[in-house]
Structure formats: structure tokens, C-alpha cells
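All protein chains but one are shown at their positions in the complex.
And then subunit A:
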Amino acid sequence: MNWKALTADHLTEIKSIVATGRVLTDESDRYSYSFDGSFGTFLPDVVIQTKSVQELAALVKLANREKIPVYPRGQSTSLSGGPLPVKGGMVFDLSVMNDVLEIHEEDLVAVVSPGVLTAEIHKAAEQKGLMYPPDPSSSHVSTIGGNLAENSGGPRGLKYGVTKDYVIGLEVITPEGEIIQTGGRTVKNVTGYDLTKLIVGSEGTLGIITKAVLRLIPKPQQTATLMAIFDSLVDAGSAISKILSSGILPSKMELLDQASMTAVEQYEPLGLPVDAAALILIELDGHPLALREEAQQAAELSRAVGAREVRIAKDKKEEAELWRARKLVSPAIVRIKPTKISEDATVPRSKIPEMCERLQAIRERYGIHLVVFGHAGDGNLHPNIICDKSDPDEMRRVEQAVAEIFKAAVELGGTLSGEHGIGTMKAPFMEMELGACGLDMMKRIKQAWDPNQIMNPGKIFPEPGQKLELS
């Protein structure tokens, strides 16, 4: 594919289109939009900030005519490379489109523009006694547009699913610069192909989301939290499976292995049992009477599979104390070494113990610092590799280990990504999960939507011979 570089004439045309926003071309600005939360730096030719959907659509028309790549971007917290301008061209900073946030109680929906922070939606819904369930850990800084593009998850995914499960309608700019609506404001809507679901999670490769209708649910009355401590990681995995097959559906179920606990204790002593192999944190939500019984039951089930201790929080304060351990894992582990590779390979719940064993083997085989924590309840473990990108030898071992992690997940019937998306980082492994024909079907959809390949190129689909490179 031959994309064209931006010329002075293009820039003049862009400036004539953008009447209400800003066109940024200074070197300092271009570098400031060259990165995200993953790896790599790619310089865009120009960055555009406008709240006007019409102006954006006109810019996409220009891009399509001239074969200039465009990249929608929120606040760039992406861990997979989603917003990176890998082929140069125009970055659209949609974080400025943050003015629509309506809660319609009677329809149980929220209508939002893409630059609204996800946490703002949480807050607005809660004020009306409602809940927008997807809660990525970055929700106080990530935009809903980015969440929609990457199909973000979060700890509550176990009970409530991911972003796509709560989107019923979209306004989208197509790669040819048309503005279309998909879905609508009704929960039941079976008219034609489900383009809404197709676009959510398409990582900006099929269009630019400029508005979304989100489904809300009533906010659960109360929560209960317990912590179960295990002398074996595999036992912890079994406890998760046992609880989930017992008829209890926790809202969150998070796992910390020994390496995570040790890191947290060194960072801020909380009194975690560092001699134990793992702990799981369980949150239940619902009616207060049901919660009390379910918490007891979850504690007993944990003990039955070998938990050496179970702590149940008595009040909100104790709940917050128990969750503090989970909150501190990310900051704590980067104190060990500067580079963090955060993976989100996901396996079916029943395979959690086996995945834990495979991860232990990978850690030993490649001699790497591998920490396992994450949303174990939905099979979405976060194996994090803590390394130093200035050590090329270590980084080569990390590359191999990452490939092995993906292989293990797929072999166990799982997937490359539970919530971060594919982006640039996992594109090389797509065929491994989907097979050549499966991947080809996706490519044909992309080809039909975006014949000139201008929409967020370089993501999801690997280029011939593309490999994971971290060094």
C-alpha cells in the first residue's frame, strides 16, 4: 500500500477545513502525539483538534482522496499501540470532543461524545442510581471513544462483560468521509447486520466514532469483599473455578501471585502474606442479605480447596484496605525494573490453573521476571514481564516469552487479548488464533469498508514477516 506524504497544499486545505479547531504542526506538538502507553514512537505530519463532526468528515474525505492515513486518538492510554500514527499522516485528537454526556433514566441509556472520560460516565450514571459497568483501571483518564475502539474491559468484566456488551448505537464517520448511524436507542434492535458490534473493537480501522448510545443498568445495592490466601498458585486457580461453578457470580475476582505480593510489600507494607503463593480478592455485589450468605459460601469453598486463610471485610473501610493491595501492584512492580510488558492473554475459566502452570514454566525457561496478577475470574490474567529495555539480551528473551504466552493461551482455547486490543503489538500473532482463512475474512471486511486503507493503518493486521520487536 502506498500512502502519500502530506504536502504544503494538503496543509493549506486542512487549515481551510478546520474553521473551529486547531491545526498543530510544531515539532513539539507532533512529538507529543507520537506515542501511547505501549511501545514505539511515530511522528504524525499534523495533529487536528476539533469538536466539529462535519470538519472531521471533510478531513477524512480529503484523506481518502489523497491517500493520507488518519488516526483517531483519545488520551492515548492504549497498551496495544492503537492510536500510534505508524505511517505518518493526520492524528485527530478526539479528547477535545467531550461536551455531550446525557443520562436518560427512562430509556436506561447514556449518550456521549467520544472525548468524555469513562469515569465521568460512571459518576453521572451513579448520580441517577444507575451504573455503566465497564470499568477499565484507567477509567479516570481514558476516553470512552478509546474504550469503544479497543473494546475495553476491567475487573467487573467477570460479571458484566466488556464495552461491546453496553453499546447499542453509534454515530460514525466512514473511511470515505460519510457520517452514518448504527443501531439506536433500543436494547432490542435486530435490523440488518450488527454494524455497532463490528465497529466496537475495530480499533479505529473501520471508522471514527463521534457519538455513542450506551446501555445502563440499575446500580447494585451493596458490595462485599473477601481475600483468600493460598500456598499454591494452582490451588488459587482451582478456587476460582470452584466458586464460579457453584452458582455464585462475583462482580470481581482478582489474583495476585507471590511475586506481586512481594513487590507490593516492598513498595508499601500492607501486611500481605509474602510467604504464600497467591491470593485472590473477591467482590460480590447485589442485595445485602444475599451478599452475606454468598460471602460465607465463597469463603468455605476457598477453604475446601486449600485456602490457608480467608479474610472478610466488615465495612467499607476494610473493603478499601483489601483492594489496596491490588491497586498497588502496577506501581510496585515497576520499581523492580523500568520496563513493563503488560499482557492480557485470556483463557476459558476452567483452564486458569493450567495457564498458571504454563506461566510458571515460561518464567523459568526464559529466566525472566514474570509477575502474574489480573482479572482471574474471567480468565483474563495479566502476565506482566518486568524488564529493562536497555538490555537487548533480556529483551530478546522477553520477546520469546511473550510469544510463548500467546501460544499457551491459544492452545488452551483462549485468546490473544481480553481487553487491550491487538494494535501493533499483537498483530504478528493474529493468524495463530484465527487461522489464515479467519484472518482473511477480517481483511475482506476491512477492504470493503476502507478501500484506500487510510483508516488507522498498521493495526490488527500484520504486515508480511512482521514480528514482535521490543528491543
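Here is the rule we use: a residue touches a chain if its C-beta (ideal position, glycine included) is under 8 Å from a C-beta of that chain, and two chains touch if they have at least 3 such contacts; residues count from 1.
Keep this in mind: contacts and distances are computed from a predicted model.
For the omitted chain of this complex, the UniProt record lists the protein as "Glycolate oxidase iron-sulfur subunit", which is one of "Glycolate oxidase iron-sulfur subunit", "Right-handed parallel beta-helix repeat-containing protein", "ABC transporter permease" or "TROVE domain-containing protein".
The residue from A:S302, A:S330 or A:T346 that touches the chain not shown here is A:S330. One of A:D36, A:D135, A:E150 or A:E294 touches the chain omitted from the figure, and that residue is A:D36. Among A:K15, A:R65, A:H140 or A:K314, only A:H140 touches the chain left out of the display. Among A:L11, A:V96, A:V410 or A:L434, only A:V96 touches the chain left out of the display.
Where subunit A meets the chain that is not shown, the touching residues are 24, 26-29, 31-37, 41, 49, 75-77, 93, 95-96, 117, 138, 140-142, 330-331, 334-335, 338-340, 389-390.
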